[in-house]
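Left out: one protein chain. Kept in place: all the others.
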Amino acid sequence: MMLKVAPSVIFLALIFFLTACSIEPVKPWDRDLLAEDKMQLVPDALEETLDAHIYFSKESSFGGAGIGGGGCGCN
Amino acid sequence: MQLKKKQSIRDALAVATCTLLSGVSQTQATEVNDDRWELDTAILFYSEKDRVEVIAPTATAKKAIGEDEFITLRAVYDSLTGASPNGASPTNTAQTFTSPSGESTLTTQAGETPMWEFRDMRLALGVDWERSTSRTVRDTLSADISKERDYFSGALSANRNWDLNDRLTTISAGLGVNYDLISPEGGVPDAGQTVATAKVLGDESKTGTSVLFGITQVINRRTLMQLNYMHAESSGYLNDPYKILSVVDSGTGATLQYLYEKRPDSRSSDVLFWKMVYHLSEDVLHLSYRYFQDDWGIKSHTVDLAYRYELGEKSYLRPRVRYYTQSGADFYNHSFVNGSVPTYASADSRLAEMDSVTLGIKYGRKVGSDSEFSVRLEQMVQSGKDHPSDAIGFQQQLDLYAELEATTIQFSYSTTF
Partner (left out) sequence: MSQVPINQSTELIQADGYWVGRFQAMASPCEILLETEDSALAKRLLQIAADEAWRIEAKFSRYRKDNIVHQINTSKGKAVSVDEETAGLLDYAQRCCELSEGRFDITSGVLREVWRFDGSDNIPDIPQVKQVLARVGWDKLYWQQPNLQLQDGMEIDLGGIGKEYAVDRTVLLLQEALQEALQQEPDTNFVVNFGGDIYVTGPRKGDEPWVIALDDPRASGVLSSGQIQLRRGGVATSGDARRFLVKDGVRYSHILDPTTGWPVADAPHSVTVIAGNCMEAGMLATFAMLQGKQAKIFLEEQGVPFWTI
């Protein structure tokens, strides 16, 4: 199940930079789809916060999607 | 799903014209929503099989308080009741524990996972202040507090986003700090000591710092991608004051005594987080992957996939699957052999090697022009090594990892007024 650190980091970097090579300069008038609410990185902030709280209290990992938010005695 | 009709030149021109004219007359556009609150409310029911139940009503309200300046207020109230594992290992006889506050005793039957019964509530409040300091720079300052009967947490964070490259790229950097105070009824027990005789100390605290760097990139008309790196450090009292562990006989596996857990007093973690949002003809796919590791020996992978399936103009279904897997902390074990308990030791199952799968479905529907109602149902199953190879004697017949099954139901309503 477990991967070593290096492969997964390299894998991520690879995905990002490979796609970065194929970046298209999307003009303002072509940003209609990107502007839709459902295309936001976090379409439902409240749900994201509740989920982060649940998983933080049941698992040992936390963070990544953003910074901030308080802790709790649940972990 | 309906097929979009082929975009005519006229439609394309209308969009281009609109972009041009709205870009120049921005004052008109921003004035429309100026005085309105955006309100998101939800109530979450979280229920673990034979364990904890949580009811959490929550609300978030956002309002513009100036040109490109917003304030967001957040509140969550949690009410928790039920039982959670106390860390002690199941045995082939009944076990009796005195509750942390010393008021009652609890008996766990042979073969069962020992639990604490508890009842608690939590109130968490937060505020975000978001402001554009220039056309391409946006700052957010946040403050959060969370209060339980035996716990207080306060956090501050600052985040800055820079838009570059004609707003196709956003770079972000953030810094967060937190201070937590742990004050169980009757005081914090001396970590690592025998439960029966451990000294009781006063309140304890921990502090944390985290930094985050991220880049968000528009890949093409349909694809958005984000890559974040986060580093977090925490130090101080990192134990759970209620968690104990069983010290067992090396021959029979019988429990000889209970100790309070003891974790290192510092922790350093690193996270890489990647997310992609992809727009199909109507539907939207959200995919994320997170890699986490810390100096306690925990490494984890999280994959989260959600697909928003449009059911016409007004409603959608969003199935979701989340897979999580972690390796255990170096100092974790289900129980520890008498005479060789290490300096740091914990039997908190959350520090164990485990996998977790969440399956969920959400239904959302627009109501009126700017309101939305949604409901989601999710089922999570956490499983670990229930028959580890180092089980001793009768432990080999027992289930040493208590599987967790939890159901979440959430109702949400968003509106502006």
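The first chain written gets the first letter, and so on, giving A and B; residue counts start at 1 in each chain.
By our rule, contacts are C-beta pairs under 8 Å (C-beta built on N, C-alpha and C of every residue); 3 or more make two chains touch, one makes a residue touch a chain.
Source: prediction; values computed, not measured.
Only one residue from B:21, B:177 or B:321 touches the chain missing from this view: B:21.
Contact residues of chain B toward the unshown chain are 8-10, 12-14, 16-17, 19-21, 23-25, 27-28, 166.
By our rule, only the chains that are shown with their structure count from here on.
Centres computed as Cα averages put chain A at a distance of 13 Å from chain B. Residues of chain A that touch chain B in their complex: 1-3, 5, 8-9, 12, 15-16, 19-20, 22-26, 28-34, 36, 38-41, 43-47, 49-50, 53-55, 58-73, 75.
Interface of chain B with chain A (complex): residues 12, 15-16, 18-19, 23, 40, 42, 44, 46, 56, 58, 60, 74, 76, 120, 122, 124, 126, 142, 144-146, 148, 150-151, 153-155, 157, 159, 166, 168, 174-176, 178, 180, 182, 208, 210-212, 216-228, 230, 232, 240, 269, 271-275, 277, 279, 284, 286, 288-294, 296, 298-302, 308, 316, 324-327, 329, 350-351, 354-356, 374, 376, 380, 382, 404, 406, 408, 410, 412.
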